[in-house]
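Heads up, one of the protein chains got dropped from this complex, but the rest are sitting where they should.
By letter and in written order, the chains are A, B, C, D and E; residue numbering begins at 1 in each of them.
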Amino acid sequence: MQPFMSTAYITRKERFNSAHRLFRPEFSDEQNLKVFGKCSNPNWHGHNYTLHVTVKGEVSPETGFVADLKDLSHVINEKVIIKLDHRNINLEVDFMKGKLASTENLAISIWNELEEAVEKLGAKLHSIRVEETENNQAEYFGK
Amino acid sequence: MQPFMSTAYITRKERFNSAHRLFRPEFSDEQNLKVFGKCSNPNWHGHNYTLHVTVKGEVSPETGFVADLKDLSHVINEKVIIKLDHRNINLEVDFMKGKLASTENLAISIWNELEEAVEKLGAKLHSIRVEETENNQAEYFGK
Amino acid sequence: MQPFMSTAYITRKERFNSAHRLFRPEFSDEQNLKVFGKCSNPNWHGHNYTLHVTVKGEVSPETGFVADLKDLSHVINEKVIIKLDHRNINLEVDFMKGKLASTENLAISIWNELEEAVEKLGAKLHSIRVEETENNQAEYFGK
Amino acid sequence: MQPFMSTAYITRKERFNSAHRLFRPEFSDEQNLKVFGKCSNPNWHGHNYTLHVTVKGEVSPETGFVADLKDLSHVINEKVIIKLDHRNINLEVDFMKGKLASTENLAISIWNELEEAVEKLGAKLHSIRVEETENNQAEYFGK
Amino acid sequence: MQPFMSTAYITRKERFNSAHRLFRPEFSDEQNLKVFGKCSNPNWHGHNYTLHVTVKGEVSPETGFVADLKDLSHVINEKVIIKLDHRNINLEVDFMKGKLASTENLAISIWNELEEAVEKLGAKLHSIRVEETENNQAEYFGK
Partner (left out) sequence: MQPFMSTAYITRKERFNSAHRLFRPEFSDEQNLKVFGKCSNPNWHGHNYTLHVTVKGEVSPETGFVADLKDLSHVINEKVIIKLDHRNINLEVDFMKGKLASTENLAISIWNELEEAVEKLGAKLHSIRVEETENNQAEYFGK
């Protein structure tokens, strides 16, 4: 339908609401408070996280798509959102077990959950961006 | 300085990030799940709450203000934000003890915490609006 | 669980993406252009509409809710969004047949679709707000 | 075209970027600093103001409009924005002369500039809301 | 006026509201529904699109600008917005003729419309980002 074959990037935004706590289990509450501040509260706190998944690939002349954003949304929900939303990141999320529940580690771990699944859609994962608050965010582009 | 004496409304927006859970202690986890859905997760979840406090009053010819928004912000932080931010609403917030941690009850309870303090600023509390997510919010205008 | 019985307002935000055109069928394209400007384009244009549904009611001591926002969302989707989203408002939406597809008329017609259903949730419809663009919106509070 | 005759509210959002200073000319800089804080900086500061003008009226069966939002936008720009945008509110805006340049006084003065002009559009001015920052705003509903 | 000569990026945001449909003319409506889902509705739907144009270049010591954003806005409006806004992308936009009306193809085609005109402003086009909804967007950086 169209002669050109071009590489483009598409981004899907999803959301999850979770509890978390920043702490090291070998530290006392006082030590954790000193290193992580109020984010180490032993009774947890939480956030409305926003997740931006960007994938890159050739625009298909059949569909005009890099990948179908409905399929990408489905994959993100199946692999990531369903495990994080209305959950405790420290206690209940398999892919965060044994890791500090920082925004950086969330971005890296979500990358690892999605990398292969995105390839099955015929595209390549480009970046994972996680907004914890309107002022704080982390982004990961792979190793 | 200016002849007119008019009633206006001013609104201050503040934020807090908290963990919570919707549940009735006399219910089993299964019963709570049936009534409150995934919001009843026993391991908690959390939100970036946004709070809008609107007060009304006469515009002072001395200052051009209904009330000084810096003072209003200070009052909201002292009475409400410091108790909610990075806290567990069910376990740690004195003015939510024994109440269901719904957005509606948060709005009502914050009203009760602020009503007198706003009067000391020379204005009258008009409404408390709490946004739990970008799609869900509650507002309270007093009895 | 809690002694007080208070009236509060809750708002649910939903979205729909539709095509529309402002025109009177008895006018020529030129007359419609003169009255409705570029909004009368015979080949249609469209918007990402945002819908805010506000209901009021007593806060239940059983649940802490005016109404369950999941139920409210379900009702709005069943009665309104499913008919509007990815549709042509002039040609395909039963409750807009024979009406000018203005933001005002959308707000009024959505009110009529939702009024009874909200009562079945034990609350009362308070307002319908429709944002057509970030700069233009209409709100309706009933007759 | 449509049988019902209903009252609705429409809102138009406009923007202006201005310099201002909060101070009383009879005060010294030190006194102004004490009362108005950093907002009294004698070298000025500024804001991206957002203005929301809400008008109410019957929905015309001819157009589906309370008023044509293009006309409302035109009136707001002619009467208000052109005088405020890229201007110094204290020094250059005729309708703010001799008034403290607070958000409250801006809302009241903009009301006075627009009230009659909105009536000529066949509607009634309902409220003027001015956002000075994302956290601070004032609203005025007339005397 | 200033000694340094640095490369910077500037971004101008514009908007357009259009109708579109995703479909292949050689497919039946049923086939199109299977491939493109509700986006293939034969009666069209539409969006409030947001367009971000980023250009890069040296910051001029004469003006402090990479390029004058008023000029960039003028070019974007002349070349792109005027053709898309309140139009049907499939039927009325010359530079989208014969192409699938996907967000990816919009970004690529807008790049082609703007590339030369941006060079005449003394800068270089860096990226075109098109947001179709708050959750879906495409970005193109050239061949």
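The definition used in the following text is that a residue touches a chain if its C-beta (ideal position, glycine included) is under 8 Å from a C-beta of that chain, and two chains touch if they have at least 3 such contacts.
Computed from a predicted structure; not experimentally measured.
Engineer: Given the contact rule set out at the top, which of the displayed chains would the hidden chain touch in the full complex?
Structural biologist: Contacts of the unshown chain, counting the full complex: A, D, E.
Engineer: Provide the residue numbers of chain D that touch the chain removed from this figure.
Structural biologist: Chain D touches the chain not shown through residues 15, 17-20, 38-39, 41, 43-48, 85-88, 91-92, 133-134.
Engineer: What is the set of chain E residues that contact the non-displayed chain in the whole complex?
Structural biologist: 1-2, 4, 6, 8-14, 54, 59, 62-66, 69-70, 73
Engineer: Which positions on chain A touch the chain that was left off?
Structural biologist: Within chain A, the residues touching the omitted chain are 22, 24, 35-37, 98-105, 107-108, 134-141, 143.
To be clear about the criterion, only the chains that are shown with their structure count from here on.
Engineer: Return the chains common to the contact lists of chain C and chain D.
Structural biologist: B
Engineer: Tell me, please, which chain's centre (mean of its C-alpha atoms) is farthest from the centre of chain A?
Structural biologist: Chain centre farthest from chain A's centre: D.
Engineer: What's the chain with its C-alpha centre farthest out from chain E?
Structural biologist: Looking at centroid distances, B is the chain farthest away.
Engineer: Using mean CA coordinates as chain centres, what's the chain B-chain E distance in Å?
Structural biologist: Between these chains, centre-to-centre, one finds 41 Å.
Engineer: Rounded to the nearest whole Å, what is the centre-to-centre distance of chain C and chain E, using the mean of the C-alpha atoms as each centre?
Structural biologist: Chain centres of chain C and chain E, defined by C-alpha means, are spaced 30 Å apart.
Engineer: For chain C, which residues are shared contacts with two or more other chains?
Structural biologist: Residues 134.
Engineer: Which of the chains are touching one another, listed as pairs?
Structural biologist: Applying the touch criterion to every chain pair yields A-B, A-E, B-C, B-D, C-D, C-E.
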